[in-house]
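Presented below is the structure to which this report refers.
As you look at this complex, bear in mind that one protein chain is not there, while each of the others sits in place.
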């Protein structure tokens, strides 16, 4: 046979599971989008169509929902760990499980004003509004021995309205760009960071606190860096995370440079003193890089932050 | 000639304007998407292609950017009023202008921790993160005499995890739905509300405060209504706004019933006590209605909330 | 009570129904997205939450699927007529039904080459590839007496690479645009056309043939009009349809002017002789108008082509 099978995986993608936990009248919510990818001894289903080693994707879906009941959802990472362990340890032909999860955040609707007296304000602990800022992400991979946990976020849109310059660059025959000494710097952060927890023997990180702290450091580094290039800002964001969070060894970013062009108002007799900008869609600069703890190996794939 | 021209309008759509206002080191941001639609004495451009009455759409774009400088952007509504007045009063063939605006909200990035000592925390007043919850909307229409201002929002996703029932409905031969006595009620609010300000002689509403208050009443009514149907909740949301905001005479909603189905866990020997839900995409119920101040005329078009 | 209910409607939206018809080994496919909106005597469900007049949206969904079996899907229009008639005539509180349908087109995969000898080429009559060009649309409204059928399409992207000019327009203080004597004219057609069939006593149009002919006339008018403005092209497209199709009295268009800007290559020592263009996203001109058969009333709402 002149062709052979290479890397392959399968499973149910985008299982939307919402878990409500009732603590008396106070409800808590976890809202996830879970994708399962399994691989192992799967040659035959490709070559002959024999499903003898295939746990149906429908079953992987059922497992997601059943586990939400059996284990609860403490965090996206912990939930993914339960699932990955299950598939690899319960099915002999499955040697590796990768669980990808998106998490959508909600906050409570405040009901403190006079109107609420009709039903008793204290009782309204079951109403939520979706935060709608970034989407939290995680990816859990388990091969029966070692864990790889890569968490992250996407669609976190940030802007500095000053403290950004761009000059001193290479000029060739196709260069027309004018140097900028005070520009807007805006981007939509897509990031992934890899934990150095790989083994059940190690103490597991506090996934919720870690996320909150990484996000905070990332935002603060963006805000506090006087930027000579988006690459420099990116590096500061990654270094700040690694320097402050010992549980993380590697961070990768994909940062579109969302251009805000100063509008030329001179034809109308007006001076645009860094006030009025056109927010462009395409094209955009795209700056991508990995920041590593010194001595650690890079393992986050190049395009993971572009999914 | 067997065919004639009916309603028509033209202009530049989706002008993305970002305005930075610098109050010393503290910056303020307004981030709008402005669409212009003009109509009037425009038969000839359709019949013969003569552009003698046509102000180019490119000029309407330029005007948006120039006005951001000349008038600033106090609110989306006020900015739209400046633009609409300009087009109708400055160009004889233009009899009516409609300005649609989307506004994206930003909040400041907090920079209070130790790291910020390097640059002085007090100085970082130019860094923003996009809120990413609902998009604020307004539509200003001016015919040279009267104003119509319809504001609104879209993509405000809300959920009650209890206090919702659905039963006692009509059953025909195609009805299989089981009655529900405790269900999730979730929707993605699209709403428009019409102001009774129509005349330059009237006192203009405080557009910013009005938006904030309408949004608050809408959310609180959603949270505080014990719901027997999404229609009932919708009506309460509208009535709460009109009863509390004298500047508004009409509210319209388009509320998709974002179904959350209880997952049947019995095949796995588990009991789902209103805990684990499947969040479905399509199909969805779609509930639409107008709520009016008694005695007022309905003027918000049926599909405006579906744009 | 100071507030009252205005226009309202409800139903299940976006029911995705695929119907396979087997004519021996030759299969036929109809692929629809059906949305139901019902209105009538529905005050109580809004005021008190009583569902006594409410046929559940779940039932409207079931009806769509059952009717696909009971009546088949001869055309989107005919299928919508069956549904609308059913809801209005079978449920006393329902006085009006509006059915919106999107149709996705498929074409057969050709299997004519040597490889197909293994299974017999003639037998492969069940394999399809989605056409992926425009989406066909229809909207059927029935109030128990009269029918309104508005069909249409969206996302039909067309371009003329010459035979388009734009000059002789109004110039004000904000005008900087240069006149163009040979430009690209490109748009993404969104259109709706209204049939004059309103009564069961009239002979019903051939919906499939009508669609095919309207689309052909629209494309040909776009191609064959030497354009001095997009408005002129729009009018020609509408007039061509009405002049050629007696079953149609009104056509509306929403035509974004998808700007293709000539790139300035002079800084690189190159001459751009109408060869290299930048296809811009936003902003875009937006040209909207209705074309009517003389003597007929305009009934297509202004924003229907923007949904």
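Observations, loosely collected:
As written, the chains take the letters A, B and C, and residue 1 is the first residue of each chain.
By definition in this document, a contact is a pair of C-beta atoms (placed from the backbone, for glycine too) under 8 Å apart; a residue touches a chain by one contact, two chains touch by 3 or more.
Every value quoted in this text rests on a predicted model; they were computed, and no experiment measured them.
By the touch rule given at the top, the unshown chain touches A, B, C in the complete complex. Screening A:37, A:157 or A:189 against the full complex identifies A:37 as the residue touching the chain left out. Contact with the undisplayed chain is limited, among C:53, C:96 or C:126, to C:126.
Although one chain is hidden here, its contacts on chain A can still be listed: residues 1-16, 35, 37, 42, 45-59, 61-63, 66, 90-91, 93, 166-172, 174-177, 227-229, 231-232, 234-235, 238-239, 242-243, 250, 252, 256-257, 282-294, 298, 301-304, 306-307. Taking the whole complex into account, chain C touches the unshown chain at residues 16-22, 27, 29, 31, 62, 65-66, 68-70, 106, 109-111, 113, 115-116, 118-119, 124, 126-134, 155-163, 184, 216-217, 219-224, 226, 240, 260, 263, 265, 267-268, 270, 272, 274-281. For chain B, the list of residues touching the undisplayed chain reads 173-174, 176, 267-268, 281-282.
Note that only the chains that are shown with their structure count from here on.
Distances between chain centres, each the mean of the C-alpha atoms, put A farthest from chain B.
The geometric centre of chain B is 25 Å away from that of chain C, both derived from CA atoms. Spacing of chain A relative to chain C, judged by their CA centroids, is 37 angstrom. Of all residues in chain A, those touching 2 or more other chains are 267-268, 281, listed in ascending order.
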